[in-house]
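Shown here: the complex without one of its protein chains, the others still in place.
This part shows chain A:
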Amino acid sequence: MRLWLPLLAFAALLAVVATALYKPADRAVHSALVGQPLPAFRTEPLLAGRPGVASAADGKPRLINVYASWCLPCIAEAPQLMRLKAAGVRIDGIAVRDTPEAMRQFLARNGDPYAAIGADKDGAVQLALGSSGVPETFLVDGRGHILDQHIGDIRADEVDGILKTLGQAR
């Protein structure tokens, strides 16, 4: 038995390393607000003729997309947001540290799925939401509770899951 002990210890160590290799630790910083009501906020409109975004709920589920025209993954995410919009999802955008001119160019180039776009000049709303980067998307139900937070760009195979979560929420 004594002789087997080192081998067992080695096997245990190997198992620890192998699990970490196959399932790397999640390094993303998750918002602690998931499952809770949206914090109260109100943003000025970024573009003339389109409303800003506020935390008040209007009874319908929506996506709050934290994004920016200077953010490259946001370009990769744009087609998926267009698909979500086509499926009838309301998408509100929080434009972090952005200018109207840059945003108009961004929308002209990548499509425009946003019902409202709020200007977050100094990242204050982003901090209030517990978001730590762009793009991030908050799934909000009709009562204004945060159902989930999607960190990073939404990939093509993740659209259906988001539609399902929003469809179940009322």
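One rule holds in what follows: a contact is a pair of C-beta atoms (placed from the backbone, for glycine too) under 8 Å apart; a residue touches a chain by one contact, two chains touch by 3 or more; residues count from 1.
Everything that follows uses one rule, which is that contacts and distances are computed from a predicted model.
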{"item": "Chain left out of the displayed complex - its UniProt protein name, from \"Cytochrome c-type biogenesis protein\", \"Spermidine/putrescine transport system permease protein PotB\", \"3-methyl-2-oxobutanoate dehydrogenase (2-methylpropanoyl-transferring)\" or \"cysteine desulfurase\"", "value": "\"Cytochrome c-type biogenesis protein\""}
{"item": "Residue among A:96, A:140 or A:162 touching the omitted chain", "value": "A:96"}
{"item": "Selected from A:31, A:55, A:110 or A:165 as touching the chain missing from the view", "value": "A:31"}
{"item": "Candidates A:58, A:122 or A:157 - the one touching the absent chain", "value": "A:122"}
{"item": "Where the missing chain touches chain A, by residue", "value": "27, 29-33, 39, 68, 70-72, 96-99, 102, 121-124, 126-130, 132-133"}
